[in-house]
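To keep things clear, I will list the structure first and then write my remarks on it.
Let's look at chain A:
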Amino acid sequence: MSDKKGKPVPLANEGLPPGERGLFCDAPPREYAPAAKIVEDFWNWARSQSLWILGFGTGCGAIELRPLMTSRYDMYRFGIQPRPTPRQSSVFVIGGYASVKTLKRIVRSYEQMMGPKFVVALGSCTINGGMYWDSYNTIKRIDQYIPVDVYIAGCMPRPEALLAGFQELKRIIRAGKAEGQNLYARDFERYKANQKRVIKDWNMPDYNW
Partner candidate 1 sequence: MSILEFVSRINPVAASGAVLVLVGVWGVLARPNLFKIAIATSVLETGVNLVILSTGYIRGRTAPILDSAADASTAAARMTDPVPQALVLTAIVIGLAVTALQLSYAVRLRAAGGGSSIESYGDEKW
Partner candidate 2 sequence: MMRRVLVFLAVAGLAAALLPLALGTGVPEAPGALATAYLEDAPGDFGAANVVTAIVVSYRGFDTLGEVAVLFAATAGVGALLTRKRLGIGDAEPADKPAATEILVTATGLLTGLLVMFGVYIFLHGHLTPGGGFQGGVVIATALLLGLLARPESKLSHGILSAVESLSGAAYVGMGLAGAFLAWGFLDPRVLPLGRIGSLVSAGSIPVIYSLIGLKVGAELSGILDALKGDRE
Partner candidate 3 sequence: MVNPLWLFALSLGAAFLLPLVDRLGRRIALALVHGVTAAWLAAGIFWLSILLSGGEAMDFGTAGFMAPLAIVLRVGLAEAAGVTAVALTGLLAASSLTRSLRDAPLGGSMALLMVLMGLSGIVLTRDLFNLFVFLEISAIGTYGFLGFDDRKPALRAAFKYMIAGGLASSLYLIGVIYVYRLADTLNLDIAASGTALSGPAGTAAVFFLLAALLVELKPFPANGWAVDAYETAHPGVSAILSGASATALLLALWKILPLLGPAHLSLVAASGLATFAAGNLVGARQDRPLRMLGYSSVAQVGLVAAVAALARLSGLGDGGSDFAAMVAGGLLLNHLLAKTGLFLLAGAVEDDRARGPLSPLALAAAGILSAALVGLPPFPGFWAKWRLVRALADSGRWWILALVLGGSLLEAFYVFRWLGARTKGEAGEAPVRLGIRGAGPVLAALLLVAAGTLGGIRGPVPDLLLWAPWAAAAVLFLLDGIPGRLKGILSAAAAAAFGAAVWGRLDGLGQFFAVMLLGGGALFSIAALRKGGARRGLYPLLSAATLALGAILAARTPLEFFFAWETMTAASWLLVLRGRDGRKPALSYIVFGLGGAFLLMAGLAAGGWDGGTAAAGWPGLLVLAGLLVKAGALGVHVWLPGSYAESDDESSGFLSAALSKAPVFALFALALSLGAALPGGPWTSRVLGWLGLATALGGALYAVYQEDIKRTLAYSSLGQIGYILLAFAAMDQAGWTTSLYLALNHFLYKSMLFLAVAGVIQRTGTRNMYEMGGLIKKMPVSFLSVLMAIIALSGVPPLSGFGGKWLLYSTLIGKGWYLEAAVAFFASGVAFLYLYRLIHSIFLGQPKPSQSEVREAPAALVLPQLLLMAVLMAVSVFPRLMLDPILALVGDRFPTTLAFEGSRLRSALGYWDGTLTMVVTGGVFALCLAWMLANLHNPQSVRQFNIVFAAERPLRPETTHYAWRFFEPYRKALGFLTRERAERFWDAFGTGAASVGGALRRLYTGNGQTYALHVVLYVAVLYLLLGVL
């Protein structure tokens, strides 16, 4: 995705009418190298202790996310809290099946998050299509379209399962293995091709900064 001098080649943004291309940034995603080991470890710890989630609640799984805020489950004590804008969130929780229509929004939201960013696929539908596996307009596997860090299976998983999943995510982050952002940048063409194969009315830039 870069020319010989290492300068990124602008994205074609062919989904946009020519007149609108100037409204969107056309820079491709980049991979970001981690900092020095000790610094990165510290940062990863901080990242794991401050999980700000962007809930994508179009499926039934979203209903299981809410109880986490309640006194009974109290996710705050783990440094987890909801955040209303992708810009400030680090964890993208996809709460249930994604249809062709919502996939577009998922991609856009994911791309708008600042790295490092983590994705939690919640429930069977996001993992393998679940009960909608033969539906004409749902996505079977979300990880074909964006990199997923943690899968929480179940139909639906209980809040306890969610908490377990977040703990797992924390572990992965601290281990420095949650590099979904770089993965996405590296395999950007594949992901994009997958996305575009499903989304027919593509009217976004190729990468949503």
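Points to keep in mind about this one:
In the analysis below, a residue touches a chain if its C-beta (ideal position, glycine included) is under 8 Å from a C-beta of that chain, and two chains touch if they have at least 3 such contacts; residues count from 1.
On how the list was made: all candidates are chains of the complex that A comes from, given by their letters.
As the structure is a prediction and not an experimental result, all values here were calculated from the model.
Every option in 1, 2 or 3 comes from this complex, but the candidate touching chain A is 3. Within the complex formed with candidate 3, the residues of chain A that make contact are 19-20, 22-25, 27, 30, 32, 85-87, 105-106, 108-109, 112, 203-204, 208-209.
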